[in-house]
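Dropping the structure in here first, questions after.
The other protein chains are all here in position, but one chain of the complex has been omitted.
To keep things simple, chains are lettered A and B as they appear, and every chain counts its residues starting from 1.
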Amino acid sequence: MKTWKEIPIGAMIIEPGSSIEFDVTLWRVFRPVLDKNKCTKCGLCWIYCPEGAIMVKEDGSYEINLSYCKGCGICQKSCNVKAITMVREDEKSST
Amino acid sequence: MLEIRWHGRGGQGVVTAAEILAIAVINEGKYAQAFAAFGPERRGAPVLGFTRIDDNEISLRTQIYNPDIIVVLDSHICDMDGIEDGLKDNGIVVLNTTLKPEYYSEKFKNAKRIATVDATTIAIKEIGTPITNTAILGAVTKATNIVRLESIEKVIKERFRKEIAEKNIKAVREAFNQTIIFER
Partner (left out) sequence: MKRVALSGNYAVAYAVKMADVDFVAAYPITPQTPIVEKISEFIANGELEAEYVNVESEHSAISACVGASLTGARVFTATSSQGLAYMHEVLFMASSLRTPIVMANVNRALSHPLNIWNDHSDAMPERDCGWIQFWVESAQEAFDTTIQAFKIAEEVLLPVMVNLDGFILSHVYEAVELPDEELVRDYIPSKPLINRVSPKLSYTIGVVGPPEYYFEMKYQVLEAIERSRNNINNVNKEFSKIFGRKYGNINNYMMEDAKYALITMGAVTGTAKFVVNELRKKGEKVGLISIRCFRPFPMDEVIKLLEDVKGVGVLDRALTPGGPGHPLYTDICCALYNAKNKPIIQSFVGGLGGRDILVDDFIKMFEIVKEVSEEGRPKPCVYIGLRG
């Protein structure tokens, strides 16, 4: 860890966008799985995701970046067409 | 060092008088301090002001308890008990009153010189309001030799708008001429 001499003055984080380095893959119990056939591309999950873990792709479809997803399930609750299901991480192999 | 205590009531410009004198002597190259009795300011209430003058830098930071000179801007206050307190022996008193200086020789027992001027009448005539601070400065200038009349006038010119400054300078000169001095 950095010594007092190495920490930027005022404890500022001087590199922008440093949260990219923060991987929360292991924080989840449930993982959201998006059914692209059901998805209407309405964007509600993208609006509601508190972590900004849902990405819009060029073709307008959505993708969940699991490196930043904490598994809260808000996207599932927000989806009107039930295109998102929460799946237990420890049952990964059986699904 | 010379210490002056000013008495008046809020709104008469007691503090301004103390300041104008200090600024005038500072401009003459001496050292001076001017301040009010520390605290809130209220129109009409009795007010104290102070000026210290010396040829050298002044280090004292207390209020003034034993003045060399007492100046009273308000004719009611001239008769108030206690305003003579602490005057040094052979001190000087300058009063705004319609009375002759001899009248106050009993009250200010240890004063060697008492000067009086009807500053209220002069202020009403020249300035239009009974604000006596500039007129009394004319009397102070005449009764003491601490400052030159031009120095007082210069500060007034710098401090007030042109027309107001002119009226006040008239009041200073008028008071200077009308001041009556009683020497013991």
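General observations
Throughout what follows, a contact is a pair of C-beta atoms (placed from the backbone, for glycine too) under 8 Å apart; a residue touches a chain by one contact, two chains touch by 3 or more.
In this text the structure is predicted, and so the values were computed from the model without any measurement.
Residue-wise, the contact with the chain that is not shown comes from B:Ala34, picked out of B:Val14, B:Ala34 or B:Ile169. By the touch definition given at the top, subunit A reaches the unshown chain through residues 1-4, 7-14, 16, 18.
Seen from subunit B, the chain kept out of the figure touches residues 19, 22-23, 26-27, 31-36, 38-40, 57-63, 65.
Here is the rule we use: only the chains that are shown with their structure count from here on.
Here the CA centre of subunit A is 79 Å from the CA centre of subunit B.
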